[in-house]
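Complex shown without one protein chain; remaining protein chains in place.
To keep things simple, chains are lettered A and B as they appear, and every chain counts its residues starting from 1.
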Amino acid sequence: MANPQITETPAAGAASSSYEFGTGARKQWQTVLRRFMRHRLAMASLVILVLLTLGAVFGGAFWKYDITYTGGSSFASPSAEHPLGTSQIGKDMLALIFQGTQYSLLIALVVAFMATIIGVTLGAVAGFLRGAVDTFVMRLVDLFLIVPQLALVAIAVHAFPASWYTVAIVLGLFSWMQVARINRGQTLSLAEREFIEAAKALGASNSRIIFKHILPNLTGIITVNATLAVATAVLSEAALSFIGLGVKPPDTSLGLIIIENYSQFQDRPWLFYAPFVVIVLISLTINFIGDGLRDAFDPRQTKVRA
Amino acid sequence: MTTSEKLLTVEGLGVDFPTEDGVVHAVRGVSFELDRGEVLGIVGESGSGKSVSSSAIMGLLPKTAKVSGSIAFKGTEIVGLKGRALEKIRGNDIAMIFQDPMTSLNPVYTVGWQLAEAYRAHHAVPKKTAWEKAVASLEQVGIPQPDRRAKQYPHEFSGGMRQRAMIAMAIINDPELIIADEPTTALDVTVQAQVLETLLEIRNLTGAAIMMITHDLGVVAGMVDRVQVMYGGTVVESGQVNTVFESPRMPYTVGLLGSIPHAGLIGQRLTPIKGAPPSLMNLPPGCAFSPRCPLVTDDCTTAEPELLRVGVDGHSARCIRWEHLAQHPEPKKLFAHSEIGTVENPAELAAADPSLPVAEDLAAVEARIAAEEEKTP
Partner (left out) sequence: MFAPELAPTKEDNVVRYILRRLLVSIPILGIGSFLAYLMVASAGDPLSGLRGRPGTTEADIQNLALELGLDKPILSRYWDWLTSFLSGDWGTSIALGQARADVFDRVTTAFGTTFKLVLGAEVLAVTLGIAVGVLAAVRQYSIFDYLATSTAFVMFSMPVFCVAIVVKTYGIQFNDVLTGLGMRRWLTTAGPPVGGFKGDVLEQFRLYTGTFLLPTIALGAISFAAYSRFQRASMLETLSSDYVRTAHAKGLRPARVIFRHAFRNALIPVTTLAALNIGAVFSGAIITERVFGWNGMGNLLVSAVQQFDPPMLMGWLMITAILVVVFNLVADILYGILDPRIRLG
């Protein structure tokens, strides 16, 4: 040290708050993980969700029937042979639910992934560059929100051959608006912060600032919203399939299973409740996980509980 | 009620906040008294417990706070006071001015409406009377065109104007005690002076006692009668403001005084206190200041010292080494030493970093300070 008399104290506070993710990135993740693990509801939800997913994948692979099986009698009651009974055309309900859960989760993941990529990119670019780019992106968001998403997707999906992945991709294309808005807002306030000013003063390029300084600071928001987007996507897909404009046979999904069987609600409630409970469990656990992540990333909110 | 009775008597006040990580001892064993019309300064770093103490007096602490000890206002115990009894005191007998005038006024109501509301909370008068009172109060704090200004919303006021409006709101019910919690911290320097001026005028006009909470010793020096220095949730030194400033008997006060830049220090380095304030959850053993104190001895870390009488007019300090400090030839250098370490020669300093503002010969500076000190008393 050239200046033995310069103390670190005055600068230390400012530096640590501005470079949360720069110098202490690993520590930050450890703290987030620790806080998340302490969130009991979120942890329980994570366990349930993982079990559900594994159950759907392995159950589907090892269960003696698959969805092509139509050998059961029509609307058989639950039995050892068909634990959840059979559908009208004699399909095994448990096999349908295994398969439907897989498709529903798969679609939701694709949708959330697309929504996050598109939304974060547009939001961060708009918030950082501002001006005309910002106006353009925000007007684009307005345009996409001007008609209910369900209607847009229902029409757009019609253009493509019916399969689970066209439904997923089209839903993804129409699901990024909220993510973009949130990330834009956050980027706008980040861009005001000193460390961005400092990076600019050092001559960092726009792309470098966005990737090295803005995006790392958006990690929390991105993670939380990506998680919540999965829950929303599960419900959107179900709604779309329910009105008969989403996933179509031979593919299946939880929404489709419900529409095929809900007329039996009073006589054979299990046909409705089985897929219904699975959907609610998926969506609920993901919502709780998202909530836990939010608390873990933003302890400001939990402080209120103190 | 006798005239000799103190306006406010705080005894053994303690405030604890239970949190997930442990109990935060925000205020510990604070005792002091306030006379009618007296101006008391409470000084300390953030986290020293000064704001929490004042919130306790107003009964504004969150529900989770555990308050112990006693706060007597004109003989009425405030700790544990609830409901209408507390509301009758708040804003009427004791008024408060907050730190941030930007957020302390409700953005959706006009300034006049909010002032009138404060008046009507304690006076059963028609709205029109309250409004006139609000306008008069705004005029009292020096807001030009008060009748027009009263109809405006807070966002149409500048920062200094808003703080004046807050002062106007505080004095509208003619309180006997005004607590000003860092009233100038959020303001521009020039505006700070104006607001302080206004506060002093108000004191002269209404005769209200003022509790001035601040971290800014400059604010205290100019306007208070008595000062009380807080550290680690408790009072570490108190006395008449001149006495405390001229002969501090607690090393923390010395360090605090050495941390403010002022004209007398031209050519000298500031002498900040090393380290950070203690965690209120996990206080160091013994004296809370001991880890940062240049005069620390083993005895300092065994037990927390009492508030000892160290001089006339109630000058007291929480330091077992106050006599050592009193005999120290140049207490201000205590922190300079700890800061600079072995480098004492200004030439060496300059060599270490040519950009450092060590322009004068140290001896010359010392001589100048000595000369100034001779002039002042």
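We take it that a contact is a pair of C-beta atoms (placed from the backbone, for glycine too) under 8 Å apart; a residue touches a chain by one contact, two chains touch by 3 or more.
In this text, all values refer to a predicted model and were calculated from it rather than measured experimentally.
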From B:19, B:103 or B:279, residue that would touch the chain that is not displayed: B:103
Given A:111, A:168, A:182 or A:231, the one touching the chain that is not displayed: A:231
Contacting the left-out chain in the complete assembly, out of A:156, A:169, A:188 or A:204: A:156
Residue ranges of chain B at the interface with the undisplayed chain: 58, 60, 84, 87-92, 95-96, 98, 100, 103-108, 117-118, 121-122, 148, 152-153, 155-156, 166, 169
Hidden partner chain, residues of chain A it touches: 139, 142-143, 145-152, 154-156, 158-159, 231, 235, 238-239, 242-245, 255, 258-259, 262, 265-266, 272, 276, 279-280, 283-284, 287-288, 304-305
